[in-house]
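For this depiction, one protein chain was excluded, whereas all remaining protein chains were kept in their positions.
Moving on to chain A:
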Amino acid sequence: MANIAAQRIKREFKEVIKSEEVAKCAIKVELVSDSYTELKGEIAGPPDTPYEGGNFVLEIKVPETYPFNPPKVRFLTKIWHPNISSVTGAICLDILKDQWAAAMTLRTVLLSLQALLSAAEPDDPQDAVVAKQYKDAPEMFRLTARHWTAAYAGGPYSNPEFDSKIRRLTDMGIESHDARVALSSFNWDLERATEQLFS
């Protein structure tokens, strides 16, 4: 790894771990390898959003050309959000693409992602299925996102109705994640989800 990238990440790492957001448990960064090329980030779901109470883990890969090119970041924790792929965790955020600037830091990235959880941009979606639900059925979206937060990010709000629908499908031998994806994509219409899963 180029020296500049490693030095910069080392300094940033120190900056993040003593930041006030870390003190408030809002963000966190950990090293994955000694070489500073891979880090693990964590952000807390913002209050008054369907992600509240959840803890979201991020994979952060630092390119050799950092900080002149952005870090590669994706969600490892499964999440239901218009700008994040529910399949791969890939993120659609301008500062991780062509609006990255070398003056930004890991802290900027984590705080921007947290802001993205508070304010989705459905017109520039990463996950078209989620984005469509977000626009067409906002309440359904909110419940689904909150359910995913409980299922994957340790969120406090379980949804007995959703859980029982998932159980109906797992009883038929469907993996619970696949059941959740199908139900979420069809606004929790059990019949349509079943049809799709067995088609």
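Going forward, contacts are C-beta pairs under 8 Å (C-beta built on N, C-alpha and C of every residue); 3 or more make two chains touch, one makes a residue touch a chain; residues count from 1.
As a working rule, contacts and distances are computed from a predicted model.
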| item | value |
| --- | --- |
| Name of the absent chain as recorded in UniProt (options "Translation initiation factor eIF2B subunit beta", "Ubiquitin thioesterase", "GTP-binding protein Ypt32p/YPT11" or "Calcium load-activated calcium channel") | "Ubiquitin thioesterase" |
| Contacting the left-out chain in the complete assembly, out of A:26, A:57 or A:90 | A:90 |
| Which residue of A:49, A:77 or A:126 touches the chain not shown here | A:126 |
| Of A:77, A:105 or A:149, the one touching the omitted chain in the full complex | A:105 |
| Contact partner of the left-out chain, one of A:67, A:122 or A:155 | A:67 |
| Sites on chain A contacted by the missing partner chain, in the whole complex | 2-4, 8, 11-12, 15, 67-69, 85, 87-88, 90, 98-105, 108, 125-129, 178, 181-182, 185-186, 196-197 |
